[in-house]
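A single protein chain has been omitted from the complex, and every remaining protein chain is retained in its original position.
We call the chains A, B and C, going by the order they appear; numbering starts again at 1 in every chain.
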Amino acid sequence: MSMRRISFGDAIREAIDEEMARDSQVFMIGEDIGAAGSVFKIFTGLQDTYGPERIIDSPISEAGIAGIGVGAAITGMRPIVDIMFGDFTTMVMDQMVNQAAKTHYMSGGKLTVPMVLRTTMGAGRASAAQHSQSLHAWLSHVPGVKVVAPSTPRDAKGLLKSAIRDDNPVAFFEDKMMYAWPGEVPDTEYLIPLGKGDIKREGQDITIVATSSMVHESLSAAETLASLGIAAEVVDPRTVSPLDTELLIASARKTSRALVVDEGCQQYGVTGEIASVIADGAFYYLDAPVKRMGAMDVPVPFAPSLETVTIPDAAGIVEMAKSLCGKA
Amino acid sequence: MSMRRISFGDAIREAIDEEMARDSQVFMIGEDIGAAGSVFKIFTGLQDTYGPERIIDSPISEAGIAGIGVGAAITGMRPIVDIMFGDFTTMVMDQMVNQAAKTHYMSGGKLTVPMVLRTTMGAGRASAAQHSQSLHAWLSHVPGVKVVAPSTPRDAKGLLKSAIRDDNPVAFFEDKMMYAWPGEVPDTEYLIPLGKGDIKREGQDITIVATSSMVHESLSAAETLASLGIAAEVVDPRTVSPLDTELLIASARKTSRALVVDEGCQQYGVTGEIASVIADGAFYYLDAPVKRMGAMDVPVPFAPSLETVTIPDAAGIVEMAKSLCGKA
Amino acid sequence: MANEGNGGPPPDAEAWLELYERMFRIRCFEEKANDLYVRGHMPGITHLYIGEEAVAVGVCSVLRPDDYITSTHRGHGHCLAKGADLYHMFAELLGRADGYCRGKGGSMHIADQDTGNLGANGIVGGSTSIAAGAGLSAKLRGTDQVAVAFFGDGALGQGQLYESMNMARLWRLPVLYVCENNLYGEYTPNDQTIAGEILDRARAFDIAAQEVDGQNVLAVQQAAQHLVDRARAGQGPAFLQCTTYRYRGHHVGDVDRPYRSPEEERAWEQNRDPLRNLRQDLTAQTRTDPAVMDQLEGQVQTEIEDAADQALAAAAPPATEVGLHVYA
Partner (left out) sequence: MANEGNGGPPPDAEAWLELYERMFRIRCFEEKANDLYVRGHMPGITHLYIGEEAVAVGVCSVLRPDDYITSTHRGHGHCLAKGADLYHMFAELLGRADGYCRGKGGSMHIADQDTGNLGANGIVGGSTSIAAGAGLSAKLRGTDQVAVAFFGDGALGQGQLYESMNMARLWRLPVLYVCENNLYGEYTPNDQTIAGEILDRARAFDIAAQEVDGQNVLAVQQAAQHLVDRARAGQGPAFLQCTTYRYRGHHVGDVDRPYRSPEEERAWEQNRDPLRNLRQDLTAQTRTDPAVMDQLEGQVQTEIEDAADQALAAAAPPATEVGLHVYA
């Protein structure tokens, strides 16, 4: 299949562009997404194509636009609600959790909420504590919402298209550090199913489960580990919820060692769920405890000298993997 | 030490009454907590004692009163913000997470937020999906906030008094089903430290870690298990965050088997963190995988015929414990 | 004489009788619901609409079947006024599989897309932006549907309402905000929770706002007709404050009501009852024979009894349905 090289941000825009072109029910609402093309400049030109009626610049009303998304979704539209920073999902939790996630169930299956909540995650830009969080664990705790955290342009595009077509509320987390990162995407249309993980690198010695940008830290760690004679398998769940447990467990059973890396805070976060799923499902195959590497349990500090230490990185992953493999 | 028998609700009221009497900085704000004495009728008389200035009936503005709590806390007061149902903490996440939890850190230790957010958890009253959730996992994911989920009147009173005196934001979750439940409390003043778990029943064969009302399900399960020759140890963390990991790991190392029970949804919830902590810390001592029993991953249904199935109960705990102990 | 002075249409016995029948049906439904609760047949609690019938009936009488409404925790009246069926409603209140939501929603979450009812809601203010979303959806789909948001005076405390009104006005959405001002939010009189004038809250967003006697169905109908026509014609959102009164407690368990006086209750029931009002108009102005109304009441009462009995005999949803409808 012939491929093109585009950035993660372009992949997001292409997915929205293609879905808006094929389905008039799809529209997007958010702050500064129209003329400004979003603060991350990934939507430049989109409003020219679809007009201000389908690419809607909203007031700074996160809770309100989430509610508007729910109302539009249950009445025949497929809204994409853009929440500029993941840190502001703190303001849409009621609409997402008490309304979007429960409407289908509470109505006994009558109403559906085909809505996508797009937002960002990830630290590393010296944006400090209120613009650097990775809060995808919260919505993953909520039945009725699906949660996606892609790591590559290809996955991002295919998964976002699937999310827009999905009849459930889907929260889509994009690491803002990756918008400019390039990657290969197929020239022709494709979809990537929600709920299916992907093995980003095969290996026999240890399983490294990583999400979003942590996949790249893990892949570079895997390179280093290879040079040390450790073959790491890097598994990307891609969809955080529902989780592709079979894939993760099978890999851990094969390698007998597992490490889980995610950029959300470690305490009560994504790594806890995944680690406990593996520790249970692969119990009789494990040669070492399943280890976790989440972000340090502190608010993200502004000073780069402090911020960098809070995020899991390749070097730390290498160290942890080595000790798990008894090579420390 | 001489004891009295009072209800869980009375224990909450006594803690607030005593702290308001000893410290004029303490006040409480919430909906229908004054003349009405709260919808759970646990504060009857409190406003008569302290007046409408210190037991403040607010409009239905959860986000607003949380923010008012933060502002009052950083300027010398010790607010207790009452959020009627835990389901409505969806509306205070921004103030709790982006403000309360981070203010001390972001200010380099200059400002403190000695605030208590009291709210409820727990299903079982046919209150349906928006009035039955146990959302304590979210704030437990957030560094800077402490999270408490007491199981007995004695713990509730001692922990709430400590929470009010603590200089950090503390989220206090009360299972609304337990308000009427009686228990022994000391006659004289006492405090129970945050961050310390409690062994509610000793045993050698299996560790059952349980929170809030699940402690009682686990204790009755332990009774049944005893009659089957299985000595279960029931451990109550009491404080969900910071978690008393030493106590949990030591117990699991001793029994070599562990089961974690919590009423929040299982996916990405409290059980995942605790199970992974134990599976890691007790790895070389475990004879069986650490199992988890959270609420079923569905919105809480209204019909009692459905609701009851979603909550972990003694019978289910017994079955799980038996199979873990190879007695199934 | 209710319709005098409001310059309404010339008396139309047919139409008035229908309004009378609808209001009477709601009152009987609620009486029966209370009876089912008292007799221990209904799980949980419910909020009765008795006394406020003229609001829902008056407003919904000017709506088309394909127009939308969003409702509240006190939603039976809205549901019936929009055309819901008695049997499926009782079945839902009783948690039966034949209920509108297969027993999963209960009283606080009845939704019926066939009659345009997007659902009752357990979150005060939660549906105000959902209604705006339905209005936006109608606009984007190019229909001339109108969305009506029913909410209580308590919702004026929720910031969500203002975010919703701002966007509805900015984008001229076909939304009618109907504030059911029954003077109390739970157990707190609303002069303690509302600063300033209610209508100014809408006018501040340049939204057409007016007040009407919520106990006079003809006046409500006339006001709603005007505002709905406006919205349907693309002239944007409007706000209608209906002054009304709930005769009973906040919910079926609220029987003492120390927060208000028996005199106040009596005054409303005896001097401003919407049913008595209209009955008088019918006899005085349309010369309708009281016997006609008595007969009508008899028929409705029988309907209610039959529907309730049938619902009581209906089956609860099997436990196997608990996992259905989490995802579409």
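The criterion applied here is as follows: a contact is a pair of C-beta atoms (placed from the backbone, for glycine too) under 8 Å apart; a residue touches a chain by one contact, two chains touch by 3 or more.
All of these numbers come straight from a predicted model, not from anything done at the bench.
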- Where the missing chain makes contact, among the chains that are shown: A, B, C
- Query: Among the options A:13, A:54, A:118 or A:131, which residue touches the chain absent from this view?
  - Reply: A:131
- Hidden-chain contact residue, picked from the options C:35, C:197 or C:264: C:197
- Task: Out of B:68, B:247 or B:311, point to the residue that touches the absent chain in the complete complex.
- Result: B:68
- Message: Even though one chain is hidden, which residues of chain C still touch it in the full complex?
- Response: 156-163, 165-167, 169-170, 192-197, 200-201, 203-207
- Query: What is the set of chain B residues that contact the non-displayed chain in the whole complex?
  - Reply: 27, 53-54, 56, 58-59, 61, 63-77, 79, 94-95, 98-99, 103-112, 114, 143-144, 146, 167-168
- Note on the structure: The missing chain sits against chain A at residues 31-32, 34-36, 39, 57-61, 63-64, 87-88, 125-131, 296-299, 301-306, 309-310
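One rule holds in what follows: only the chains that are shown with their structure count from here on.
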- Message: Which chain has its C-alpha centroid farthest away from the centroid of chain C?
- Response: A
- Indicate the whole-number Å distance between the mean C-alpha point of chain B and the mean C-alpha point of chain C. 37
- Note on the structure: dist(centroid_CA(chain A), centroid_CA(chain C)) in Å evaluates to 41
- Determine the centre-to-centre distance between chain A and chain B, using the mean Cα coordinates as centres, and give it in whole Å. 30
- Item | chain A residues counted as touching two or more neighbouring chains | 94, 98, 105-106, 143-144
- Task: Please list all residues of chain C that touch 2 or more other chains.
- Result: 101, 103-105, 109, 121-123, 159, 326
